[in-house]
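Right after this comes chain A.
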Amino acid sequence: MLHQYLPVLVFAALGILVGGAFATLNLVLGPKRLKGDESSAAIRQMDPYECGLPSEISKTFRFGVSFYLVAMLFILFDIEVVFLYPVGAILKSTDSVFVLAEVVLFVALLFVALIYVWRKGALDWR
Partner candidate 1 sequence: MLSSIIWTPLVFGLIGLLVPKRFAAWVAALGAVITLGLAIGVLAGFDPDGGMQYITDVSWIPGLGVDYSLGIDGVSIFLVLLTTIAWIPAICFSAIRGTDRPALYYLMLLAGETSTLGAFLAQDLLLFVLFFDLMIVPFYFLFGIWGRDRGGEEDPERSPGNGPVSVQSATLKMIVFTLIGSLLMLVGAIAAAVIAADGGELTFSIQTIVARGLPEGSQNWIFWFFAAAFLVKMPAFPLHGWMPDSYRAAPLPALAVFSAVLSKVGAYGFLRVVLPMMPDASDLFQSTMLVLAICSILYGSAMAFTKTDLRLVLGFSSVAQLGFITAGIFAFDSTGAEGAVLQMVNHGLVVVPAFLIVAMISERTGSEELGPMGGLAKKAPVFAVIFLIVSMATLAIPASANFIGEFYILNGLFQVDAAWAIVASVGVALAAFYALRMYQLTMHNPLPDGSDSREISLRDALVLVPMVGIVVVLAFCPQLIIHGSEQAVDSSIAIVREVAK
Partner candidate 2 sequence: MSFDAPTIDYAGLSPVIALTVGLVVIVLAAVFDSVRRFGPALALLTYAVTAGCLIWQWNANLDLVSGSLRIDGLAVTLSLLAVIAAAVAVLLAIGDPSETQAGRSDWLALLTGSLLGMVILAQATSMLTFFVGLELLSIPLYALCGTNLRRRESLESGLKYLIVGSVGSATLLYGLAMIYGASGATGFQAISDGLQAGDGMLSDSLTLVGVGMVAVGLAFKVSIAPFHQWTPDVYQGAPTPVTAFMAVATKAAAFAVFIRFFLVALGPLADQWDVMLAALAALSIVVGNVGALAQTSLKRMLGYSGVAQAGYMLAGIVTATQAGVDALVFYLAAYVAMNVAAFAVVVIRERQNGFSDDISTLRGLGREKPLLAWPLTIAMLALAGLPPTAGFIGKLYLIEALVDDDWTWLAVMIAIGTMISLGYYLRVVATLWMSPAGQAEAGAEIDTASLPPQIAGAQADPFEDSRADRRWYLVAPALIATAAALFFGVIPQPLVDFAQHAGDALSVWIS
């Protein structure tokens, strides 16, 4: 059924092989922590990396607004790219000015959006 895509499957298998190996070899080759070794060193070894003043920020904390802005803008412009690809592919073969006008209009509208967002300062990272 997936005859034509066999190479992809082969690569996938190889990838999983290599990835899995790298992930698990340490368990096999590396030194083990002795069961029952409750010494403070073993316990503390498991603490996540800390440096500087201890701070009570838990794992999940809030991000700057720019992260959310970038995410939203990414969606907007990525959809633009996704819409442009099919037209781009057939543009050469259709060779019609109408398609060109459509593409230019579409990109121009999104360019207006970019200008609006740019001037409103959503792009500079705060």
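How these were chosen: all candidates are chains of the complex that A comes from, given by their letters.
Just so we're on the same page, a contact is a pair of C-beta atoms (placed from the backbone, for glycine too) under 8 Å apart; a residue touches a chain by one contact, two chains touch by 3 or more; residues count from 1.
Everything numeric in this text was worked out from a predicted model, so none of it was measured.
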Task: Single touching candidate for chain A, where 1 or 2 all sit in one complex - done: 2
Open item on the list: Quick check: in the complex, which residue numbers of chain A touch candidate 2?
Closed with: 90, 93-96, 98-99, 109, 112-113, 115-116, 119-120
